[in-house]
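The complex is shown incomplete by one protein chain, all other protein chains being positioned as in the whole.
Moving on, here comes chain A:
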Amino acid sequence: MTPTLPSGDQASDQDNWDNGRLAHKRQLLTEIILRNRLTALVVDGDTTCRVLEQLLFHSYGVQTQGVDNGRDAIALIASGVKFNLIIIDMILSVLNGLEATRQIRDMGVHCKMLGVTACSGESERQAFLAAGVDVFIEKPLDPEHLVPILRELDGQ
């Protein structure tokens, strides 16, 4: 089951509780308005992570596609679909994130790639950067990391 991604007018006006913690988080979600239509590919084998990452992108107006393994990511890119940004996890089924990243770069794809993974060791970071990601981010992907990258891609 995947949570549906409806339009904003379905938000409940009764479900309007808040607390002080949310103010800063919500501010980060609204502090950027993109001038251009950006697209992102999310490659993550875990459904919860993939849905969360796609929802975070949607909140900024970025259109996304999601796949759960490296092979499908390669196939999608090989079919000619272009993305401004690729988010990829390190450990994936079928074709792991490191090899998928190498193959994507070997295909001549030069878009921004973020390695977003639950691995936090320096050796993992170096391996992912060596494979071809531009930025290594320990999960979860958060607005603090994403907003500056989206601004850059949007030419702001």
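Keep this in mind: a contact is a pair of C-beta atoms (placed from the backbone, for glycine too) under 8 Å apart; a residue touches a chain by one contact, two chains touch by 3 or more; residues count from 1.
Everything that follows uses one rule, which is that contacts and distances are computed from a predicted model.
K.L.:
Look at the options "NADH dehydrogenase [ubiquinone] 1 beta subcomplex subunit 7", "AP-1 complex subunit gamma", "Histidine-containing phosphotransfer protein" or "Transcription initiation factor TFIID subunit 10 isoform X2" and return the one that UniProt uses as the protein name of the missing chain.
P.N.:
Choosing among "NADH dehydrogenase [ubiquinone] 1 beta subcomplex subunit 7", "AP-1 complex subunit gamma", "Histidine-containing phosphotransfer protein" or "Transcription initiation factor TFIID subunit 10 isoform X2", the correct UniProt name is "Histidine-containing phosphotransfer protein".
K.L.:
May I ask which residue of A:L22, A:A78, A:M107 or A:A130 touches the chain that does not appear here?
P.N.:
Result: among the candidates, A:L22 touches the missing chain.
K.L.:
Among A:C49, A:V62 or A:L98, which residue is in contact with the omitted chain in the full complex?
P.N.:
Answering carefully, the residue with contact to the hidden chain is A:C49.
K.L.:
Tell me which stretches of chain A touch the chain missing from the display.
P.N.:
1-6, 8, 10-17, 19, 21-22, 25-26, 28-29, 44-49, 51-52, 55-56, 58-59, 89-91, 117-120, 139-140, 142-143
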